[in-house]
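Remarks on the structure that follows.
Left out: one protein chain. Kept in place: all the others.
Chain naming follows the written order as A, B, C, D and E, and within any one chain the residues start at number 1.
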Amino acid sequence: MSVTPKSSSPASGLTHFDAQGQAHMVDVSAKAATHRVAVAEGWIRMLPATLQVISQGSAKKGDVIGIARIAAIQAAKRTAELIPLCHPLPLTRVAAEFEIDETATRIACRVTAETLGPTGVEMEALTAVQIGLLTIYDMCKAIDRGMVIEGVRLLEKHGGKSGSFVADTAG
Amino acid sequence: MSVTPKSSSPASGLTHFDAQGQAHMVDVSAKAATHRVAVAEGWIRMLPATLQVISQGSAKKGDVIGIARIAAIQAAKRTAELIPLCHPLPLTRVAAEFEIDETATRIACRVTAETLGPTGVEMEALTAVQIGLLTIYDMCKAIDRGMVIEGVRLLEKHGGKSGSFVADTAG
Amino acid sequence: MSVTPKSSSPASGLTHFDAQGQAHMVDVSAKAATHRVAVAEGWIRMLPATLQVISQGSAKKGDVIGIARIAAIQAAKRTAELIPLCHPLPLTRVAAEFEIDETATRIACRVTAETLGPTGVEMEALTAVQIGLLTIYDMCKAIDRGMVIEGVRLLEKHGGKSGSFVADTAG
Amino acid sequence: MSVTPKSSSPASGLTHFDAQGQAHMVDVSAKAATHRVAVAEGWIRMLPATLQVISQGSAKKGDVIGIARIAAIQAAKRTAELIPLCHPLPLTRVAAEFEIDETATRIACRVTAETLGPTGVEMEALTAVQIGLLTIYDMCKAIDRGMVIEGVRLLEKHGGKSGSFVADTAG
Amino acid sequence: MSVTPKSSSPASGLTHFDAQGQAHMVDVSAKAATHRVAVAEGWIRMLPATLQVISQGSAKKGDVIGIARIAAIQAAKRTAELIPLCHPLPLTRVAAEFEIDETATRIACRVTAETLGPTGVEMEALTAVQIGLLTIYDMCKAIDRGMVIEGVRLLEKHGGKSGSFVADTAG
Partner (left out) sequence: MSVTPKSSSPASGLTHFDAQGQAHMVDVSAKAATHRVAVAEGWIRMLPATLQVISQGSAKKGDVIGIARIAAIQAAKRTAELIPLCHPLPLTRVAAEFEIDETATRIACRVTAETLGPTGVEMEALTAVQIGLLTIYDMCKAIDRGMVIEGVRLLEKHGGKSGSFVADTAG
């Protein structure tokens, strides 16, 4: 008896499915372990008064952004548990930056994730952005339930056979 | 020696911080365990060709939406691990619906979460929406890296002392 | 706008799907929180020499069964993370017994799980049995790769509206 | 003061215990990181009517097997958390196949797991089979509490110093 | 066939073992769900220069204590995963305070945990203290590998049939 043969990719181009349309965690054993980087971004829009409370807190008391940063970094490490077909990856770096935009009354979150591995880290960067922004929602929902998360997307990725991707516009 | 006194809420209105501006998981022991419901929504915008592949898959092979639904439901159960100051909650129901909008070339995800507990389930519903949409991203990123997640917000919540919240507009 | 209506059960009788055939975590908010018990069982069959090593270890050194018991109990607590549509449950008791059957050269694992909650604990008991037996496999695989896990099933359950279930035969 | 000396294996042949009979996670630092494959199998036996409901669902509504496949793949990634002495492993591929056997009124689950690492992936493949089958149990227990899981075993493994293992018979 | 009988407590007084000396998660289903509080404490001793860096950071940049506080709160929620025979508990409050003691060149961590449940929250409070202090170690180990964690103990507990416990001395 031989090892189960590996199905070729389906006509759809969705590599997470085999030729029979069944989901699998795709084989990456033949891909080189190279340095890979992904940067993802998103923001949360809120009332001006909410933004003001956060801004003041970051400066002195009640550090909403500091807590969201920790939540974002920790979430990157849990990505393979949350996204069903993601490969577990040994992250070599995660950094999360938050930027307060007073004009648009929103906070942007930008996460950079890196690995030395056989597959990309886009999902890790995106998961970190999502959980970072949700943590801001959680901490401010007592004063503003109408906050909206928007523009969550991959900004760029580098490394691997498929080469670099850089998003067209600033969002 | 007596039990650590509970700090009153801070002037900022951010209940996740005590009067000294320090984060804590707020005391909910005096709140009644009532039936609580939250509905959250968001969508992922993509290329028309990507939407077409997903639509076909849901009908026969490569069920992207079926997998995203499972990921969303499972993520709701992990919310307290991901959002630092969330209380663990015994969820009594989680349902995730996905709607394909061919005109706007996007897929909406709407999650309803329920509990019988002392605090609300907004974060569970929002986390499920985020991870459901990220799972769609993961499964289609091989053919469309430019997908964007938008409009993630609370639609409504019911139950608890603070009463009902219903979002103003459809997003 | 109103809360998403709850779908009635499908014609199939599979309550984990709604009337549209979509998976959901079913609503248990209207079910009473009562005392519920489930007992599950299974065994692992092995070479006589393997069984002998385990028997000796339990008496003095290398306590395979003691470690399998801990793994079983801990797994019961992770059930809702592993089984996609399981509700999280506050377990009030978990006990795992192992019985060495020298005639059949196998070890039986029997787990009792209990809760005070709105839904049953069969999955918790079954998950504990599975992981308990797998832990025995793991610890002995260096000397016996051909071990087989068999007869994993629910022995009985009590509590809740559907009443008691007791399996027909001893397996 | 020097580093704790590594105990030699015990007389029992159980490598998970040191010479004093104490459990440990064995040292694999000197083992080469090679390509390793494991295939495991098991099945769940049920009433003919239950099998019929599942068969129909997989074709159109209520995709029991699709959900079990996702649960199996995700469980493979959690193996080191569940099995106390397992090493964490960077899985490079996981695939789960289910086969409906109408004659024996049972569903077989076969999982292939792969890694590039210093130790084998048998436990990952076996854990995935177990949780995949349990998920079928969970989804169908409302109509058939007497389902039994049987024949869970390693079919074959390749890679590593101990060479290949292929099970004797088909089960 | 009847439900597995519950073993009486062993002569040793260690309730985590049954009369046969086998570990189990003890039955708490007959215990009342009452308000329970536990306060635990511990500290980490370090070089004066390390303490100075932390003190300055908390005031402006590099908030070591803010991050340790979040880690402590999150760890309380994971207690039942880490301590094998702990019951999962719905925590209703967790608060962590840190106090810088310049004379003893150490930082104390004091955690209060609360629940409405059938069993105490000592382990949740102690786990939070341990992980909070370890997080300080992690963040400062680049400049001081010789830090020592000391005096980790239960300060007081209230609620439940066994009544209150208050530690004799201040540690």
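Here are a few things to note about the model shown:
As a convention for this text, contacts are C-beta pairs under 8 Å (C-beta built on N, C-alpha and C of every residue); 3 or more make two chains touch, one makes a residue touch a chain.
Note that this is a predicted model, so its numbers are computed, not measured.
Only one residue in the set E:V37, E:L91, E:A108 or E:L126 touches the chain that does not appear here, and it is E:L126.
When you scan A:A23, A:V37 or A:L134 for touch with the missing chain, the hit is A:V37. Looking at subunit C, the residues touching the absent chain are 63, 66-67, 70-71, 74.
Where subunit A meets the omitted chain, the residues involved are 35, 37, 39, 66, 69-70, 73-74, 76-78, 88, 90-97, 110, 112, 114-116, 155-156, 158, 166.
Residues touching the missing chain, restricted to subunit D, are 1, 3-4, 6-7, 18, 22-29, 80-81, 84-85, 87-90, 117-118 (touch as defined at the top).
Criterion: only the chains that are shown with their structure count from here on.
Its interface matching that of A-B in over half of the contact pairs by residue number, C-D stands out among B-C, C-E or C-D. Chain pairs A-E and A-D differ in how many C-beta pairs they share in contact, with the greater number at A-D. Taking each chain's centre as the average of its CA atoms, subunit B and subunit D sit 32 Å apart. Note on chain placement: the centre of subunit D and the centre of subunit E lie 35 Å apart, centres being C-alpha means.
Counting only residues that touch two or more partner chains, subunit B has 23, 63, 66-67, 70-71, 74, 78, 81, 84-85, 88, 90.
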